[in-house]
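Input: one structure, supplied below.
Only a single protein chain was left out; the remaining protein chains are all shown in position.
Every chain is named by a letter (A and B) in the order it is written, and numbering of its residues begins at 1.
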Amino acid sequence: MKHPYIPHTEEDVKEMLNSLGIDSIDELFKDIPIVLKKEPDLPPSQDEFTVFRKLKEISERNTSLEDFSVFLGAGVYLRHVPTVVYELAMKPEFLTAYTPYQSEVSQGTLQALFEYQTMICELTGMEVANSSMYDGATALAEAALMCIRITGKERVAVARSVHPEYREVLKTYLENRGFKVVEIGYDGSGRLSLKELEDAGESAAVIVQYPNFFGVVEDLELIKRKLRDSMFVVVAEPVSLGVLEAPGAFGADVVVGEGQSLGILPSLGGYSLGIFATREKYVRYMPGRIIGETVDSEGRKVYAMILQTREQHIRRAKATSNICSNHAHAALIASIYLAVMGREGIKEVALRSYSAAHYLQERLEEKGFRKKFSGPFFNEFVFQVPKEYPKRWREMVKSKILGPLPLERFYPELSDCALACTTEVVKREDIEKLMEAMG
Amino acid sequence: MTIFEKSKAGRIAYRLPENDIPTRELDLPTHLVRKLPPELPELYEVDVVRHYTWLARRNYAVDVGIYPLGSCTMKYNPKVNEKIARLPGFTMVHPYQPEETLRGAFEVMYELKKLLCEITGMDDMTLQPAAGAHGELTGMLIVKAYFEDVGDTKRKVVIVPDSAHGTNPASAAMVGFEVIELKSKEGLVDVEELKKHLNEEVAAVMLTNPNTMGLFEKDILEIERITHECGALLYYDGANLNAILGRVRPGDMGFDVVHLNLHKTFSTPHGMGGPGSGPVGVKAHLAKYLPYPVIERQGEDFVLKRPEKSVGRVRSFFGNFPVLVKAYAYILTMGKDGLKSVGDMAVLNANYLKKKISKFLPVPYDGFCMHEFVASAEKVYKETGVRAFDLAKRLLDYGVHPPTMYFPLIVSEALMIEPTETESKETLDRYAEILEAVVKEAYENPELVKKAPHTTPVRRVDDVTASKKPVFRWRRGT
Partner (left out) sequence: MKKYTKTHEWISVEGDVAVVGITDHAQEKLGDVVYVNLPAVGKTVKKGEVLATIESVKSAADVYAPVSGEVTEVNDRLRSEPELVNKSPEGEGWLVKVKVFDLGELNDLLDEPAYRKFCEEEG
């Protein structure tokens, strides 16, 4: 059977076998002591039209959110992505390039990622960023491990208002090593309980999210004052940093987050972007690839991967992390988005998201759905829902509404609540649709 | 020029749609409101397009030419897979929308899992890990969970060959294991040496097969026997699976845990370093430790399960979904016959190229290789002072990408070459010609090679200053 991706003609194969002095390809494998126990149960090869049609059918068994009114965030956000972003990011010289080990033929990659690092530093107020990790959750876990390495203390404290799946990943990474994860609760304002934080005692790091999972904006200044010797790790939502004060300004030691919000299509949360930034003094403890600026032999300003001695290919068991492949292409999409939106665009997107959320919250309040927390919120908020809401939430889909997330799934104590989200794409008519569907 | 230097106040590259919700001022305590806007550039759309187009043109890529990096499997990335992954049913879905609206996604993941289990000879699999190293971490967590569960608390050591990829010991260390690196013998695992180290403190032996020298570990059955005999588990690093597709399955070799690299064997694009995907397969006795959620079929429906003794969650949401879609499309396209051809042609190409290259660059072992081989430039270095590094830089002038350099660590001045099955005989002939020409230059004009590259967009990059006086970001005024 011939394949478009495999060039070998019968003549090619014959010539190549000849040059090796053998008659069949099987001879190349003759020293292998094992054979297949049976023929693998796989379908035969297919042409691209058939495969496309089959997969298109499967994709249509998903409900695409294309024409939906979407009020669900919780870590993955639907935004307007300008056409230019994917048009440029999907250029094959980016998509089919490898890790930029050979700097001289990878300046496209290196410069794009250097610019990405700069943009992340600007948003987060930190001094150095790496060129991506897998997602916000693993970036957080690695930040915790980094703080443990630096301080020598073996426990971390994390706010319960940090994304539930991030806390799960944090526990997986830390508890298996014998490190302890202590959870700190929230108060009626939806923010970190400072009392519980004090009672928790010494930790390598204290971790909060900003805005937190409930959409409430934590007072990072107040928290920083209570930290004593713990390092300060902030999980930040990058778009909100267009208008919120940067965590770096409050003395954060490490800032992590999920970059999907920066122009990456939702993709079931699967084309994620782990943001990771810290202070220069910690750079040798930081995981991930870092791009630096330098010169070439003719004095041109060029870029290269630096401080590779932290990484696994040099340090092996002593590396800062095992990370090798990262999410560089997602970082590219994010930096093109940030380049397109610019400082004004990010601000506008953030403010629209904020405004729509507050308008929605007022409308819900009018209809008797009360806000749960008293603290200031950004573009997400928690409100109380009747018992039958989860059922209604599933039915809303028929009206092309993805409603606020029922929280029973993540917080048993908030099973009578839902988490609403608006981004810059939400209009008044979307909100009215939702109001009707809420009953 | 960086994109920041192209900024001009007042320019915009975006226009948001009309909106009828009035924008309101932030009602937050002032100290939480940004005083200085982030210094992101202000550009118009044409500048953005030209900037990234210019950057793209400064990159080498698989779509440009041969990229024979050892153990990276830089095969062609099929375009139809991109088209499929961009279908709105796959891109415009939120991980938390009601499960009944995600049947298509679950079907892709479940079916892919089944196909990969069949290809590898394993019983169950998680598609969550985001990369090979992440898969190794997950695998090591499973190993640890297993021994804790059966009450075997002495197992603190993981053994890896010294030819192993750096992520192997790094992943084992990240989970808290102590790592012992075993000295290879003639490029292979030294079984006698392994025997000396196997005892009840060993939790796992991590192997790549074929190994990073491109050699099939012929003693695998013996290795499997003695590893299991001392109660340890056997882990398979699937980076080199391309060589044995359709002929041998790691499950049949006796491996308990396996990770795959979808961005290698299964054609998903490398994207300048990622995202890839590193699914982890296990034999039945370890399925209860898999990370959650695991997707099971129940009649027409799919359910998400949490294995009873799961190691936990290893990333948010479901895994690198678009990458999974592409890999699924690839397997359906290649099918049983295609995948067998992949393995066969990958190995044929490597041996063909090895025969040609070994005429001027010694390959430190006899016999056939698998899908890759290692040549050594040590003789050239000793006779001319030109190193593997310099040869690689000179190759760039000829418009091709060099092989992997200085890996595996056990060969001096190593050049590790993996052509993959998607390169034609003509391309391989040309590559061998070019490499031969460069080696000749090393003898006849060493300075030319030592100062290479000469015709690339930039010249030899000063790595030393880059790391000595690191500049991590652009700043105004620099």
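Throughout what follows, contacts are C-beta pairs under 8 Å (C-beta built on N, C-alpha and C of every residue); 3 or more make two chains touch, one makes a residue touch a chain.
In this text the structure is predicted, and so the values were computed from the model without any measurement.
K.L.:
Can you tell me which of B:Lys185, B:Lys440 or B:Lys468 touches the chain that was removed from the display?
P.N.:
B:Lys468
K.L.:
Touching the hidden chain in the complete assembly: which of A:Thr151, A:Gln308, A:Gln384 or A:Ser415 does that?
P.N.:
With A:Thr151, A:Gln308, A:Gln384 or A:Ser415 as choices, the missing chain is touched by A:Gln308.
K.L.:
What residues on chain B make contact with the chain left out of this view?
P.N.:
Residues 406, 463-464, 466-468 of chain B touch the chain absent from view.
K.L.:
Given the full complex, what residues of chain A touch the hidden partner chain?
P.N.:
284, 308-309, 314-315, 318
Operating definition for what follows: only the chains that are shown with their structure count from here on.
K.L.:
On a C-alpha centroid basis, what's the spacing between chain A and chain B, in Å?
P.N.:
Their C-alpha centroids are separated by 20 Å.
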